[in-house]
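Below is a structure I'd like to ask you about.
Rather than the whole complex, this shows some of its chains in their spots.
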Amino acid sequence: MSKAPPQLKLPSPIKVLTKMLNKEVVARLKGGVAVKGVLTAYDGCMNLVLDDAAELDKSGEPLTRYGRLVVRGSQVIYVSAIEASP
Amino acid sequence: MSKAPPQLKLPSPIKVLTKMLNKEVVARLKGGVAVKGVLTAYDGCMNLVLDDAAELDKSGEPLTRYGRLVVRGSQVIYVSAIEASP
């Protein structure tokens, strides 16, 4: 909108998703739904494609497994890469 | 918006739905509703047409059967192809 030097130096939150590509992510969605899977695609609306995916129960355990999930971005609360526990 | 080479190589999540055409999919919708059916059409808003469709109960069993469902994209949480169990 206007010249905002500090903001220009920041990475776009959406582009930070690029670093999660081909990694396993967990996404918390509206309606109390959580899913995990390997992030293979996303767009600027945060629409996501997750492979080897699963819907998770409250304790984070897989409830239903899906080969591939297309998640609607408007339903996403947050996305996070799952890091390997040491 | 700007040149984002990594993103350009990605398939659009919406276009990934093309690979689910004429396959049985399950779609989780807002309001705790889930449906399944053969995906015969979709558009960029994730509006979906499902043939040989059914609304599912909590355990994933068909609750009400419909010949054809038109689902409003803004209500979709995720869509997944149902793979044949081996």
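As written, the chains take the letters A and B, and residue 1 is the first residue of each chain.
Please note the rule applied: contacts are C-beta pairs under 8 Å (C-beta built on N, C-alpha and C of every residue); 3 or more make two chains touch, one makes a residue touch a chain.
As the structure is a prediction and not an experimental result, all values here were calculated from the model.
Depicted are 2 of the identical subunits; the complete assembly encoded in this structure file consists of 7 such copies.
Going forward, only the chains that are shown with their structure count from here on.
On superposing C-alpha atoms, the copy chain A sits rotated by 50° relative to chain B, to the nearest 5. Per-chain Cα centroids separate chain A from chain B by 18 Å. Put simply, chain B touches chain A in their complex at residues 1, 4, 6-7, 10-14, 16-17, 20, 26, 28, 30-32, 46, 60, 73-74, 76-81, 83. By the touch criterion given at the top, residues 15, 18, 21, 29-31, 33, 35, 40-44, 47-49, 53, 55, 64, 66-75 of chain A touch chain B in their complex.
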